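Data block below; observations after.
The complex appears here minus one protein chain, its other protein chains still in place.
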Amino acid sequence: MTPTIAIEQTEWTLPDRGRAGVVCLIATEFALFTIFLVAYVFYIGKSLTGPTPSQVLELPIWPTVCLLSSSITVGIAERALKGNRMQRFMVWTAVTILLGAEFLRQTALEWHHLIKACHLTITTNLFGTTFYSLVGLHASHVILGLTLLLLTLGLGQRGSMYGQTRRFELLAWYWHFVDAVWVAVFTVVYVVGR
Amino acid sequence: MATTTYIADTLGKTEALPVPSKLHEWIVTVDHKRLGMMYIATSLFFFAVAGVLAALMRAQLAFPNGKVLPPDVFNRLFTVHGTTMVFLVGMPFFAGLANYLVPLMIGTRDMAFPRLNAFGYWMFLFGGLLLYFSYIAAEGLAGHGTAPDVGWFAYAPLTERAFSRGTSTDYWILSIIVSGIGTTASAINVIVTIISMRCKGMTFARMPLFVWLMLVISAMVIMALPPLTAAQAMLLLDRYLGAHFFDTQAGGSAILWQHFFWLFGHPEVYILVLPGFACVSEIIPVFSRKPIFGRAAMIGATVAIGFVSVSVWAHHMFAVGMSPMSNVFFAASTMLVGIPTGIKIFNWLATMYGGKLRFDTPMLFCVGFLFQFLIAGLTGIMLAAAPFNWQLTDSYFVVAHFHYTLIGGMLFALFGGLYYWFPKATGKMLSESLGKWHFWLLVIGFHMTFDPLHFAGLLGMPRRIYTYAAGRGWEGLNLVASIGVIFQAAGVACLIWNIVRSLRKGAPAGNDPWDAWTLEWATTSPPAEYNFVTLPEVRSSRPLWDLKHPEDPDYRYE
Partner (left out) sequence: MTSSLRMLNLCLGFAISCAAQSVHPVGNIFKPQATPAESVYHLSLLVMAVCAAIFLVVAGLLTFTIVRFRRRREDDGHEPAQVYGSNRIEVAWTVIPVLIVLVLTMATARVVIAIQNKRAPTGALQVTVIGHQWWWEIRYEGLRIVTANELHVPVSTASKPALTFLKLESADVAHSFWVPQLSGKTDLIPNRTNTMWIDPRQEGTFLGNCAEYCGMQHANMLLRVVVQSPEDFEKWTAAQRLDATSDSHVEAARAMFLSLSCVNCHTVSGTSASGTFGPDLSHLMSRANLGSGVIPNTSENLRAWVKDPQEIKPGNLMPNMQLNARELDEVVAYLSSLK
């Protein structure tokens, strides 16, 4: 048998711990969101009383635009950080946060309208139950992402973000995931389910 | 040569880990070995507690119209017994084994995220204490201070506010969510460690089977636990915010809970038993003096189990009234998932065949495992045939089946692992004669209890009943089953005494008491805090075999 190549000559690189960890986190969160989506789909049309989605829901175009473009802006911030352009990094991180905050503000306005004007709460019917829990679960993840982004902004202010490209990349991956979930929620709740 | 130096350095030169005299060190530790031992010790503690609960239940059921326990106490007992055994014994034992052994087996110094490791342990402990705190603090239907009484799978709408008043059900929900977060953290840690921290030369193909199994189990944990967490969150929303997920009066579906629960529940039972497979896959080769037969097939079978196990969940729901097509599909998928499991049994058997079998205690437990898990798998095939299931489900036949898989299978294998790795972790050997007493008492007691219960199920005895009338044909069977508890308890007592005695004055183990072949046996017993002086390099799946047999190394054949 031909002798095996000596180990010393081959490269031994393994995937980065942080990346593997965030991928696992995203996988587990993916499973969690899937169940809430399944529950939503399962109960479409099954409410015993009104209001129905078509009666009260409007396509959230502006919030969607905000959230999805925040994925682009966080990518710009990431690249800026990699090039050590701290000013540019801070600006684009701030833009990302503002876009995310606007998304949340729009969600809050929508919920306020639904509760006060349309009398739809989590206890009203199955639509209310599944709507608020699914959209709320997503919104809570947006809040968490925004909190972490604010943290990086604060750290950047103190000059502690130098060389933290790897960590910011992981946060950006999480943020992209949250946006991807919104695409699914948007499709199921506002397009298919209405 | 680089590969030999790490053994020479560890032999006698490095200090073994000093047993911490201060409690503080244990509380703040992030060392994977200490956390691993904490997981296992805590899991054994909960095992003893849940065992006592089971003994009480068997006392009540020994005779018809038993008056040992009132119905509400009994119902709480089986709920807490099941919940404890699954979430506070089985899962933490997996976490303990993985955390202790994976870094040693892949030749690294600690887990990928040591602090996350500690977080996982303390969340598990807190969740467990929360469950038992319910005995003191919860409010249930029958007055104050009651634990949950809804069964360990807590079917809706029994768990809705209307039928489970007070807070006992909420303790069930919260304790599992909390310990579940800990388990998920552990699983992510294991996956990342295995992916990102293997020593040089250890490709996936060369990882020990134990490590492969831990990888697959952890992947199953992170995908299977979310359905349970989601369902429990929905239940909490129902109970506290008036949501209607499982509120049948508002059009909600009781079946949806069952689907979500068993989507978790079925992979869960594989998560419980696979750590046993991991132990057996390491012990049998060493005590047969042969490599595992069909490594690639074993790895393939493991991955297949992981994937197929998510497609079988509704075999817990055959009696629910699903369509014929659904019933046939799940019957087929359930029988199919038995195939990779069967392949594993055949491969273990083939490993022993042609070997030189040593029947020290670890191997005894593995042999018991093989016979008993075979039977358990076969009663599983019976349960997979949907119409047969219509008679067997929710009866004592199912109770006997899953105790066969969990005790006869998982527990025997884990005990084998305990006897096998205890010398490594503590530097002391466990007593062989006490080990044999433990084994045989457990075999006798286990069979006395669970063999008759199959027949009770075949004669119409349903599950979760606190008593039964005379004349149904169940009396003799239940009496024998209850007597078996005494032997099982005696066996476990032998184990505890063995551990206590050996910790104090067990024979010194040395680095490699079993003449084994994986990297953990290249460290001292117990290993130094940093595990290896220099990180090893490997060229095959049995690096120590290569070192001990340089004339016939594995890497020539792999």
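A and B label the chains in the order they appear, each numbered from 1.
The rule we apply is simple: a residue touches a chain if its C-beta (ideal position, glycine included) is under 8 Å from a C-beta of that chain, and two chains touch if they have at least 3 such contacts.
This is a predicted model, so every value here is computed, not measured.
Engineer: Using the contact definition given at the top, list the shown chains touched by the missing chain.
Structural biologist: Within the full complex, the chain not displayed touches B.
Engineer: Consider the whole complex, including the chain that is not shown, and state which of B:51, B:226, B:252 or B:491 touches that chain.
Structural biologist: The missing chain is touched by B:252.
Engineer: Quick one: say which of B:319, B:490 or B:547 touches the chain that got left out.
Structural biologist: Counting the whole complex, the residue in contact with the absent chain is B:319.
Engineer: Which is it among B:265, B:291, B:416 or B:543 that touches the chain not included here?
Structural biologist: Per the contact definition at the top, the residue touching the missing chain is B:291.
Engineer: On chain B, what residues meet the omitted chain?
Structural biologist: 65, 67, 70-72, 75, 141-142, 149-151, 155-158, 162-163, 248-249, 251-255, 288-291, 293-297, 319-321, 323-324, 327-328, 331-332, 335-336, 338-339, 342-343, 345-347, 349-350, 352-359, 367, 370-371, 374-375, 378-379, 381-382, 384-395, 458-460, 462-473, 549, 552, 554, 557-558
Keep this in mind: only the chains that are shown with their structure count from here on.
Engineer: Return the distance between the CA-based centres of chain A and chain B, expressed in whole Å.
Structural biologist: About 35 Å, centre to centre.
Engineer: Write out the stretch or stretches of chain A touching chain B in their complex.
Structural biologist: Residues 1, 4, 7-8, 12, 14-17, 20-21, 24-25, 27-29, 31-32, 34-36, 39, 42-43, 46-48, 122-123, 125-126, 129-130, 133.
Engineer: Quick check: in the complex, which residue numbers of chain B touch chain A?
Structural biologist: Those in contact with chain A are residues 2, 112-113, 184, 187-188, 191-192, 195-198, 200-201, 222-227, 229-231, 233-234, 237, 241-245, 250-253, 256, 260, 263, 537, 539, 555-556.
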